[in-house]
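A single protein chain has been omitted; all remaining protein chains appear in their positions.
Right after this comes chain A.
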Amino acid sequence: MLKAKNSLGLILFPAFDWRISPTHPEREERLLYTIDQIEEEGLFDYENIKIYNPEMIESKYIEMTHFCIPAISSIVTVSHKIAAGSAITIAKKVLSKEVEKGFALIRPPGHHAHRITYGDRGFCIINNEAIMVEYLRKEYKIKKIAIIDTDCHHGDGTQDIFWNDKDVLFISLHQDGTTLYPGTGFTDEMGGPSAIGYTLNLPLPPYTSDEGFLYCLDNLIIPVLEEFKPDIIINSAGQDNHYSDPLTNMNFSAQGYAKLTEKLSPNISVLEGGYSIESALPYVNLGIIFAFAGIDYSNIKEPDYNPERLKQSQRTTDYIKRLCEHVYSIWKSKEEREYNIKMANQDYYVRKKSIYYDTMGFRENQLEKIKICKKCSGLILIDSLCLGYRVLAIVIPHDACNDCENEGHKLFENTEVGDYSHILLQDKKSFEFFRKPL
């Protein structure tokens, strides 16, 4: 039988019997041609490429990542639970060393799902990678995690969840938010008061090609990863940077994706977006799988691949060079910036946020307060208004000091239900979730 250089675990779960609506881009047909291509390529026959069926996620891990409003049962569908479960399954296989690397090709995606979630944003309801991170911390005691989001859209949900978490380095490469949904992900979004510089955004101009992406990898992402020294690297592998993607305007190719995967060498990749289901996904996914497994991918090119036509402009090249320098300077000056922010905000660091649910057409307004604490990353309090609900969400971070932990529990106990529809407490330190009214 055939053997690949590296052992690789795959979850191929196209959910052929699930869709949002008949013409929605995130639909049953999405992974059909990819599965065809993989089957025709004989990937199931490599003795060290293993295919696993996903498991269903336990609600506990959703609760420890999200505040689902009004409740998990009313907004999270079976397919979302399987997609998040897939991330857990593949993590188990990699962490138990059954395989060296893992790639979950699943749908629906998850990276637009914020900490508080009222439903579908950009086809996401719960955040597959974020849930995986909570699982890895709880079950495998993994401390330092890097999430590299290579989807064409800004990974705003993942950014939100790990905003004030120094142990999770989040880097997102995406098409500039002035030209694409969700309209965020600028370089000045760099993390909360205790984790400044641990969120890094690289907004790229439209029509950036392989060259630009790989430049960011070589000149920013890899150097930062070398300094951060994560215990595990997770790739939110969106494939909508492809030149044929109908929702975006980038010029990335299957060769580019394969090279990116080879250079980044993540431990685990989880599929995010990618809607050019026929012209891109079969080739991009195959390229990524080959790169992961260490199989020669030089013969994987889209039928209409033409690198000349995809070349980026000199202006783009120059811009990306300056962008990488700028973002690297943020990373380098993170301690100084943290000091300044903490000096300027003595008690609480306060942010007002407005989050638009594009697929459902409503808006959420949030007031987020992060406690400035010398001993830990600080208690988080969020007051959220949406769809007639008013939510008080309290997060005790996993590194919480005793004071912050006690304060969180006291606040939960002493706050009267009154105007609130939900009072919720996520105690990440003791891995417990509490709600009022019961």
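Here is the rule we use: a contact is a pair of C-beta atoms (placed from the backbone, for glycine too) under 8 Å apart; a residue touches a chain by one contact, two chains touch by 3 or more; residues count from 1.
Convention: contacts and distances are computed from a predicted model.
The complex includes a chain that is not drawn, and of the options "Phosphate transport system permease protein PstA", "2-oxoisovalerate dehydrogenase subunit beta", "Hydantoinase/oxoprolinase" or "Monovalent cation/H+ antiporter subunit D" the UniProt name matching it is "Hydantoinase/oxoprolinase".
Contact with the undisplayed chain is limited, among A:13, A:198, A:357 or A:412, to A:13. Touch with the chain omitted from the figure is made, among A:188, A:226 or A:296, by A:296.
Counting over the whole complex, chain A has residues 1-2, 12-18, 22-23, 25, 27-29, 32-33, 35-37, 39-42, 44-45, 51-54, 56, 78-79, 82, 246, 278, 282-283, 286, 290, 295-296, 298-303 touching the chain that is not drawn.
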